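Missing here is one protein chain; the remaining ones are kept as they sit in the complex.
In order of appearance the chains are A and B, and numbering begins at 1 in each one.
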Amino acid sequence: MLSYILRRLLQAIPLLLILSLLLFTLVNLAPGGPLAGLSRTRRASTEKTEQLKQQFGLDKPLPLQYLIWLAGNDWMRVDLDGDGVKESYGTRRGILRGDFGFSYRTRQPVIEEIRHRVGNTMYLVSITLLVVALIAIPVGVLSAIKQYSTFDILATTLSFVGQAIPEFWLGLILIFIFYAWLENPLTGQPLLPVGGMYTVGAPFSLLDRTSHLVLPVIMGMVGWVAWYSRFLRSSMLDVIHQDYIRTARAKGLREWAVMFRHALKNALIPLVTLFALDFPYIFAGSLYVELIFAWPGMGRLYYDSAVRRDYPVMLALLIIGAGLILICNLLADIAYAALDPRVRYD
Amino acid sequence: MQTIEAINPQRSPKEAPGKKAGVGLTAIVWRRFRRHPGAIAGAIVLSIIVLSCTLAFLSPYDPYRSDITSRLEPPSLAHPFGTDQLGRDLLTRCLYGGRISLLVGALVVLVTLIIGVPVGALAGYLGGWVDDVLMRIIDAALSLPVLLILILLSAILREVELPAFERNNVVLIALVIGALSWMTVARLVRALFLTLREQEYVTAARALGASSLLIMSSEILPNSFGPIIVESTLEIGWAILEESGLSFLGFGIQPPTPSWGNLLNGAQEHIITHPWLAIFPGVMIFLTIISVNYIGDGLRDALDPYKVLKQIAEV
Partner (left out) sequence: MKRHFGRIKLGLALATLAAAASLIACQPSATPAQPPQSTEQVPVESPPAQQTSITMVVAQEPTGFNGLVTDTGYEQLVGELVYLAVSEIDPQGDIYPELAAEIPTLENGGVVLDEENWTMDVTWKLRDDITWADGEPVTADDVVFTWNAITDPEKGIWVDGVDYTDSVEKIDDYSFVVHYNTVFPGYRTQFGGENFAVYPEHFCEAEQGFTAWDCNRKPLSDGPYILKDWQTNDYLLFERNPSYYEEGKPAIDQIIVKVVPEESVRKTMMMEGDADVNMWLTVASVAELEGQPGVYVSHAPTQRWVMRLIPNLAKRGTIDASAEPHPIFSDLQVRKAVRMAIDVDTIVKEIFLDYVQPVWTEFFRPPYNVCDIPRPAYDPDGARALLEGAGWVDADGDGVRECHGCATAEEGTPLSFELMTYAEFGEELELAQQLIGEMLGGVGFDVQLSVIEGAVLWADYESGGIEQNGDFDLNLYDDGYPGTDPTDNMLWYYYHTDAAQPDSGWNVGRWSNADFDALIDDAYTLDEEYRKEVFCQMAEIMDAELPQILMWSGIEANAFSSRILGAQSTVNDSLSWNVADWTLGE
């Protein structure tokens, strides 16, 4: 097992490098200067652009830029003041040492930008996943146990509905219903807030935090609940029809013991791996949620950077995204092996 | 003998010996499909949508012509969906937008099939180092964060002047989305070919000296149609969702060309005061996708080879 993990990790490294090269090239193919979108008035940015380009090292050929981005330039001499003489060492350490460069927009280290947002996205995504699990698992299991019952038919229909609703549309409708239309009967104010994670300037309150979470979580979870409940239902059904379940029943175990101790945990195995595999997509999907509900997270950071052609940030997020997918795939495989004793890697 | 012929749809049902009417493969599939109320309803709804979008030219309104004096009117008899920010009839724009969205969906599926089927077939049938290499490529492609790359690619392609394409090109967007989604089909086809190449008729065909290509295309592929069709149907829905999402973000189809997604983008600002701008395009996306999903579900059941086989054997 350990050797398998090591092998996978070793294979992942060249893959990430190739991906980084691909993404770096793609990002730099995109037209648009990094600094042009930063001015309310268009004039006078040309001189600034020249100087700033030099400060960002954008006047160098692409392969060299890639190398610097990867490994930094503090081991080579560069010309910082534009007089043609390379007299000082560079200041960048490269992503291999954790330096993702500086955002074109804010001049802050990209790592800082991301660091500020990661927590918020993790916060939102974890709560969403938790809610998804809490709803999808019982619904799926019950649907399977009481197959073809009214509950099952209702749940299946709802899951079709949930999978067909476009997430971003749902967000808008939620805003309309809970912010514009319905009113809090006590205060006459909108029922639920629609901006940010909490009310600024107010003291910390669990109620406040939760109320800001409600709509974004609903928006994010509907599709996943629909998908997972159906998946769990079919997985559970597969398991229920297996021989060993019949054996367990024949042995005289009570139904709930059969279901929960034997059937459920086997039905959950593929779910765990699916969760791990889907995690990066839930992460990416937070882009829509963060955009609509003004959530200061990584998805919105990517969108803002894309619109402004803030390449260092975009690139960093793309690499992190790819890395996340690779890690989650590996975790899914490990989890699968750990949970299902029939599965062996060697 | 009869079972093998039934599995191999190359021979039309009429040719197979000893056939009674309505027992052929197509008839069986259709009968099974008919038993799903959801699938039938989905088929009906989808047909209505596709038909209305095709007949959009019958509308008295021009989707591109603005009528400034009737801006942002709520739904009425004259304008069943209301009007948009420029006074254009929203229903007409939804129908024309539907054309674009449905077209993109279909094209994306076409692209994924064109890329995914050969890749998967080769990987599954030939195995060995070919399989290894292709699987590596598929894995690498699957490691890319799709939505993020879609945004990046469409940003690049929107401003680059390509000789054959005009700026707001449906084909281009479909290519871009398709280029990032063929992996599922490839994996599916690979799995299918891996299983099916062990069948006796394949061994028989090889013994007869048939080339790999011939075997793949005439023996194995037809037997994979079922799952491929189901997958493609479901992918249409997913592709429409991706395009809508991309256009909603402002990166896909550009106005004034309507698409369901970019109609929603324009509606965001007015959600509180003029909600109908957002409700109707979203409803159309929803209806399309749920119909497609029900159809796919019905097809999956109808085309299930084991159940079909059982039914043939019962005859």
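Everything below uses one rule, namely that a contact is a pair of C-beta atoms (placed from the backbone, for glycine too) under 8 Å apart; a residue touches a chain by one contact, two chains touch by 3 or more.
For clarity, every value in this text was computed on a predicted model and none was experimentally measured.
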Touch criterion as defined above, residue of A:P14, A:P63 or A:G196 at the omitted chain: A:G196
Sole residue of A:R7, A:K146, A:R209 or A:H241 that reaches the chain not shown, by the stated touch rule: A:R209
Residue in contact with the excluded chain [from B:S52, B:S66 or B:Q199]: B:S66
Where the missing chain touches subunit A, by residue: 31-53, 55, 58, 80-83, 105-108, 113, 115-120, 122-123, 126-127, 130, 133, 175, 179-180, 189-190, 194-198, 200-204, 206, 209-210, 213, 260-261, 265, 268, 291-292, 294, 296, 300-301, 307-309, 341
Residues from subunit B at the interface with the omitted partner, ascending: 65-66, 68-69, 71, 85-86, 155, 158-159, 161, 166-168, 250, 254-256, 266, 268-273
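Note that only the chains that are shown with their structure count from here on.
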Computed distance of Cα centres, subunit B from subunit A, in Å: 25
Subunit B partner contacts - residues on subunit A that touch it in the complex: 15, 18-19, 26-27, 29-32, 157, 160-161, 163-169, 172-173, 175-176, 179-180, 280-281, 284-285, 287-288, 291-292, 302-303, 306-307, 309, 314, 317-318, 321-322, 324-326, 329
Interfacial residue positions of subunit B with respect to subunit A in the complex: 38, 139-140, 142-149, 151-153, 155-156, 159-160, 237, 241, 244-245, 248-251, 264, 267-268, 271-272, 275, 278-279, 281-282, 285-287, 289-290, 293-294, 297
